[in-house]
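Every protein chain but one is kept in place in this view of the complex.
Labels A and B are assigned to the chains in the order they are written; within every chain, residues are numbered from 1.
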Amino acid sequence: MSVASVAPDRETIARHTARRTRRNVIADGALAVATGATLLLVLTILVVILFDVIRHGTPHLSWAFLSEAPRDGMTAGGIFPAIVGMVEMVLLMTLAGVPIGVATAIYLHEYASPVSPVTRAIRLAVANLAGVPSIVFGLFGLGFFVQFLGAGIDKAFFGSDKVFGQPALIWAALTMAVLTLPVVIVATEEALRAVPRELREASLALGATKFQTVFNVVVPQASSGILTGTILAVSRGAGEVAPILFTGAAYFLPLLPKSLSSQFMSPSYHVYVLSTQSPDVDATKPILYATVLVLLALTFTLNIAAVVVRARMRRRNAGGAG
Amino acid sequence: MTTGKTDQEPTPPKLTVKDLTVSYGDKKAVGPVGLDIVGQHVTALIGPSGCGKSTFLRSLNRMNELIPGCRITGSVHLDGDPIYGPGIDPVAIRRRIGMVFQKSNPFPKTIRENVAYGLRIGGINDSREIEARVERALAQSALWDEVKDRLDDSAMGLSGGQQQRLCIARALAVEPEVLLMDEPASALDPIATAHIEELINELSANYTVVIVTHNMQQAARVADYTAFFYLGELVEFDRTDVLFTKPSNSRTEDYITGRFG
Partner (left out) sequence: MLAAAPFWHRAAEWLLHAMAISAVVAIVLILVFIAKEAAPLFYSHEVRGEVTLGKMLAPQLWPGYDEAASIWQPVSDIPKFGLWPLVLGTIKVSIVAMVVSVPLGVGAAVYVSQYAGPRTREIVKPVVELLAGIPSVVLGFFALMVMATWFQNIFGLESRLNALVSGVALAFAVIPVIFTLAEEALRAVPRSYVEASTALGAARWQTIARVILPAASPGIAAGVALGLGRAVGETMIVLMASGNAAIVSASFADSTRTIAATIAAELAEVVFGGAHYTVLFFLGTLLFLVTFGINSVGDWAIRRMKRKLGSAT
């Protein structure tokens, strides 16, 4: 079957080609510019927020601010108790959540059969856990930890006293641990996946059990991934408010939290309350901005640290091993 | 380097290559090459792996430019018009010179839309014209009978040989003047390969075909002219029967007698 097209003359082809070329050049340029503009816009958002917070927050920032307690109805003083509260909560959260998250990732990657229904259930659960709204975590913390576990502990050990059956440091920490579980699991799994098969085979060939291989060879290799996950979890824990609204956070406490059942202050919760319920907006504005600055500085530092650790881990795995 | 010259050819060559050299950064990949590709015949480029034949082929439709650091000197003319030059749009060149790749690469679209793709980007949107040209292209690549009832199925469901014929149909739909084929059958089984070779024979009646192959017997079967490349240079270019029976260069003779591969 032959090509029976009546070919237009060379001049017509050349003219059409020239027109198409001009249109294509314009369209190529327009697409690049348009998409580049959206990228610029996204970056600008970040810059604008940073700029505003730094501009208004730095004047009030000082060592005194970080080390003093608030005074005069939050119009003066510092946020020291909030920092302490946050640190305590995050510490408990990490102690509770990281080992479980790492264990889950190790199980998923080293032991689980990819097709078993249990594995699929765990993966589905992790994916969905990551998408649960933070306020639902707050409800969960209230309904399960405070009302169920807490009340149960009270009945068993404290009679009619309300000790754990109310908002408490431990419950907020545990709620946050559940919320940040997916973060730890995903980061740890990425690190485990990057450990080359040859290392495992070498260990097993020397007569080590699977458990020994996993804990003496694989996990140490994956430690920077675990670190990344922990850092990211801490960053989330420091910033989220909804989960701790009803499980332990308080606006003003006269004393620092001294036990697992105490309530605590937190810079993130502080920002929320100062923004929405301050009786004198202008007077508390400097403290508010300074608190936001501290919170932002903290989360940014943590996120950048996580990026650096992850980049170094990826570079090491790409160049060195396997 | 030999200047490709053929005797007993009254028509002017379709593609004229003069002093073409392709380098990546500082490393020269192939050249300088001088060659005349005869119109409406099949020219095969043979040689051991890494000899530059694919690189040379890709410089004929300006596909090498996609690789950063690539530099090309020399000239290529299509019917007397230069392909390279400051004002010359590579997009337009690629509509006149089509390419089929070693590993078939159909789009994850329907069979019809794969073949129609080149037409749509060329501004043709009339559905009747598209239908007609899609059917013609699929018939030319001997695939029409097998797919005419399932044009709306995904192209990814076709077998390897069918996918390659689909890619050929896709290239033919734009009605190029020259068809470049980079080892088109190397990923296919012998039966599919035979189909492709038969196809090449039919296509050469209307198209100029340049085919890269690492299989000497394939070149002997399908090509009218053969060019032998070795270590980045064009060693010899002649009619296929001459090159394979009475090669003028000893390196050619060594290669075709299997003294090295």
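Structure notes:
To be clear about the criterion, a contact is a pair of C-beta atoms (placed from the backbone, for glycine too) under 8 Å apart; a residue touches a chain by one contact, two chains touch by 3 or more.
None of the values given here were measured: they were computed from a predicted structure.
Among A:46, A:115 or A:255, only A:46 touches the chain that is left out of the view. Contact between subunit A and the unshown chain involves residues 24, 27-28, 30-32, 34-39, 41-43, 45-46, 49, 52-53, 99-100, 103-104, 106-108, 111-112, 118, 121-122, 124-140, 142-144, 147-148, 178, 181-182, 185, 207, 209-212, 235, 238-242, 245-246, 268-269, 271-272, 275-276, 288, 292, 295-296, 299-300, 302-304, 307.
Interface residues of subunit B facing the missing partner chain: 61, 63, 66, 91-95, 98-99, 101, 103-109, 117-118, 120-122, 156, 167, 170-171, 174.
Simple rule for what comes next: only the chains that are shown with their structure count from here on.
Contacts from subunit B toward subunit A in the complex involve residues 89, 91-92, 95, 122-123, 136, 139-140, 175, 205-207. Chain contact summary for the complex, subunit A toward subunit B: residues 1-3, 5, 17, 20-21, 24.
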